[in-house]
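Only a single protein chain was left out; the remaining protein chains are all shown in position.
Presenting chain A:
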């Protein structure tokens, strides 16, 4: 297994820059998720590692060796495709053995390795079948097996679970994670599903518009999103964001908006002072907000728009001025649409962003 370094990686198509100056390091044996909305450059980045696309600038190193100009076949990587890309005219055994055959491995050894991979993935009974005779989940396993059989330095996975139905996806997600733990493999995994990234990855690289927005462990990305994009992309339901104006009176910092004013704690006040301009944005996760039915000090007035019970939790959609907040409450809470409420903030879990730069303001 290996460490992968991205150094100022750039990819342009004519005047369009699909990947802009991306740098990060995937540690040996780490599971890294490249995550972002479609068109953010994550699949392009993966194809750059695979060698299916040529870099416009920068370097990619695997185990310290620059691989920019190597053919895909010489990079010692394996890839699992979204549509699995199984060879339709070859049996499962032939599909699994193909990478070995191309590397001129002896026939007996190919047979052993194919059988071993098949046993590991529980597809031994399918070896003589053709891909079209398999279910989606089985095809997925074969695709994984074909990557596995070669014992490559790095595994690349391009949305490998997105063609599966919801139930199978959850099961395969757990299997993939387990597979990574057992093999201690270096995995780079592309997904648009932030939940998949959160649950599986050691680190997530959040991308948008070709730019790497944040690269960190999932819990850090969740707890300290680097900017407004990451804050709104990671977590479900998305973080509530409320534009406000910073006002200072008698040494106390307030955040104010139309018809409301919130006294900021010392820590948050100090942070707010570091904003370039008076325009700041408050961010709060649904679970860090309290819903009061009577006027409470430190809470801002709002109105219930609608109530969504999901069983475990009930999500209250609440209007604050022209913004809508989503707040989770226990399912036995009796609230109704159009009811006036007051939203209380947990200042320890409040996020602050500079409205001008859209960057997080560190609180310390």
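Just so it is clear, a contact is a pair of C-beta atoms (placed from the backbone, for glycine too) under 8 Å apart; a residue touches a chain by one contact, two chains touch by 3 or more; residues count from 1.
One rule holds in what follows: contacts and distances are computed from a predicted model.
Leaving aside the chains you can see, what is the UniProt protein name of the one that's missing? Options: "Sulfurtransferase TusA", "Phosphoribosylformylglycinamidine synthase subunit PurQ", "ABC transporter permease subunit" or "Acyl carrier protein".
"ABC transporter permease subunit"
Using the definition of touch stated at the top, determine which of A:78, A:93, A:110 or A:262 touches the missing chain.
A:78
Would you mind spotting which of A:31, A:98 or A:325 touches the chain that isn't drawn?
The missing chain is touched by A:98.
Tell me which of A:50, A:67 or A:92 is the one touching the absent chain.
A:50
Give the residue, chosen from A:23, A:89 or A:181, that touches the chain omitted from the document.
A:89
Counting contacts across the full complex, list the positions on chain A that touch the omitted chain.
50-52, 71-73, 75, 77-79, 81-83, 85, 87-89, 98-99, 102-103, 146, 150
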